[in-house]
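Before I ask anything, here is the structure I am working with.
Left out: one protein chain. Kept in place: all the others.
For clarity, chains are labelled A and B in written order, and residue numbers in each chain start from 1.
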């Protein structure tokens, strides 16, 4: 079977609406990519090593891909996932290719098709029969200097790429990249302090001890802890960071006095804080991080509502990010209120509220962003970063909050090669959505053209202070 | 840029389906407007004064409009919102006009376009450049007698308009309107007792004292309180009221004995009732109001699920209804059951269940209305009173409950000038929805034509006993 890459893909079915969408898309198709949040390692660009093999490139590190193979009965360790150890990449590729039909209609299948077609000129669908030929065709390109990370970075037209980093990271890779005159891309670190704010996270005390050491204060000194966090944020800002990201199970916030928080902190460091106390402590820290953002200007992004490592036996065997982080119901209105009561009207705060529970879009996030100048609507994320889900998102938020309260598209990916496919998808879907509004007489074509461009340029630049 | 008012707006994109929708719409486009729930002040029609200026007309009192300006960084006090005091209306208008692009794709933008175009013949989009010319063009009309409230009421083809009123209101304005032979419109009061049922509402005790005084009983006499409420309902009915409206955070109901409720009431009036007790008391009162409705025949409407005055600093500065009432998750099935157990099968009870959490439409409201003769499905409301959201609503409820268990369209607006725009929107969207069902072979064209007319006439008349 031929591998399909329709030039009109994702455009509306009605011909007149499709024509409008195609026109809108053409004005933005080639604009630079702004990626203000994602998980590409900076070392990828610093080292600029060739990719090892097709399995390394497309399978092993992409838990969107490996999870569907696992669901089909494939042992993750045969794909090299997590702590699996070395595998035969051609065998892993054969396994993947023979399960290609599982990806029909999925976001992963859509991105993979884009990547195989546009980057490697693959013209047949992966299958048991074509697996080796496709493997060889990809592998043959990987030695080509044009397929090294920096060359691809330029080919992809990436204007800005943000990584996600541990607060104690020295950011040497970022510094080296910035100092390297041969690389002109803008690669920014992102401050991600979850493990330092949540007493229930494994290794919390050890991390706090290292943080305290960096600051020269006692590990259980709450004022020292706050100062150390602020110092690390300053270090990130000095290396170009524009945002701090927060992954939480629920976006609970609570305002505590320094004394109340100190008591909880000392018990947390001592490993002596119960679940309720830990919730109070981390809820208070989320609020305090908004205060720091209001002062130092780092954009605060919140990614709530994911139950991490749902299968503990898989986690124990292979580690995190192995395909079983599962969403839960989320609510913002009451959870985030203490934070907004304290900081929601402060002009420097930019707070981007993401969600993976679609029900919050029309119910909570759009109404909040339609009032608070600090609140921005996070783009669809994870499982709902996909064509139909993006259309649902646009339909859910636009009537309440318009187009100018959103974050712009966020790829949030580890899969470097998928970045252009993802941004192209978003541009096509936004064109499709706008084209419908034009055809329904709700937005003029001229306004739609302006919005199309703003969605990929002015809006993410404003939200993320780029 | 030209201001767009496409005669085919909101119709489906597919040409054949669009033709069907246009035909359905044409049969209902000019039918009278029935508005059984809304927030227009009766004094507007009694006094029949000219509107002051374009800002007064379109901005200051419309918190759908001002909230998006606030989100864009505009100080609400420069728009005259709430307790702001006087502002320069031309400056407020300029601010609004220069932010016109924020409204693209929103329900507010859609209504404003309709109003500017059909009422004031505005042909250019508001913008910094066109602000003054548009302002002048509107202002020039406001002195014209054809732009006074009563003339517009007639021009709009309003058959029935319900206001929303405090139980202690003497309804003198309604009486004067009814007695005024020069005005033939039907303007009905609506009994809205929230502040008299919820012990946590500020000023509860003072209101109860005034209520008791009207009845000549002691403020903490529960039987007297019930009798006073019934007397006020009778007063409303005597002035033409057909419904009682209830805004609650959660639609919790509970059946208590008179003795149990009396104890809670006395503590409530004494200001000595905790949050749990207050929830029990107001949950019981919601159930008792259904009992009164089953006896006196007032239609009972419930609007749950909004966290009012989310930003307390804004509330403290400017007052309520200033753009930060934010929805929360809602559930009816278990909350409303005690009420339905007690009164759900009584023939005089009409209970209209609204929601602003879209998840309840297919899950709870349509199944309840598909069984209980007393339950009617409230139309989309507030943020989800918008074209795409109405289509989602129709798709969510119709397969379970058909077309004949709904309330008919409810504009629920303070913005008098937006009433025709809103009803026209609903008629267009319902035509679009029905046209799709016709094109998909699910409803015959003849049935769709009958339903179209019933949706704007027989259905609201039956639900609201008009």
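Rule of thumb we're sticking to: contacts are C-beta pairs under 8 Å (C-beta built on N, C-alpha and C of every residue); 3 or more make two chains touch, one makes a residue touch a chain.
Quick caveat: nothing in here was measured; it's all calculated off a predicted structure.
From the options B:390, B:443 or B:456, the residue with contact to the unseen chain in the full assembly is B:443. From the set A:10, A:45 or A:139, the residue in touch with the chain omitted from the display is A:10, counting the whole complex.
Think of the hidden chain as still there; on chain A it touches residues 1-2, 4-11, 13-15, 67-68, 70-73, 101-107, 109-110, 125, 307, 310-314, 323-324, 326-329, 356-359, 383-384, 386-389, 392. Along chain B, the points of touch with the absent chain fall at residues 12, 14, 16-17, 329, 331, 333-334, 337, 340-341, 344-345, 347, 359, 362-364, 366-373, 375, 395, 398-405, 436-437, 439-444, 446-447, 450-451.
The definition used in the following text is that only the chains that are shown with their structure count from here on.
Taking only C-alpha atoms, you rotate chain A by 120 degrees to land it on chain B; that is to the nearest 5. Measuring from the averaged C-alpha position of chain A to that of chain B gives a distance of 39 Å.
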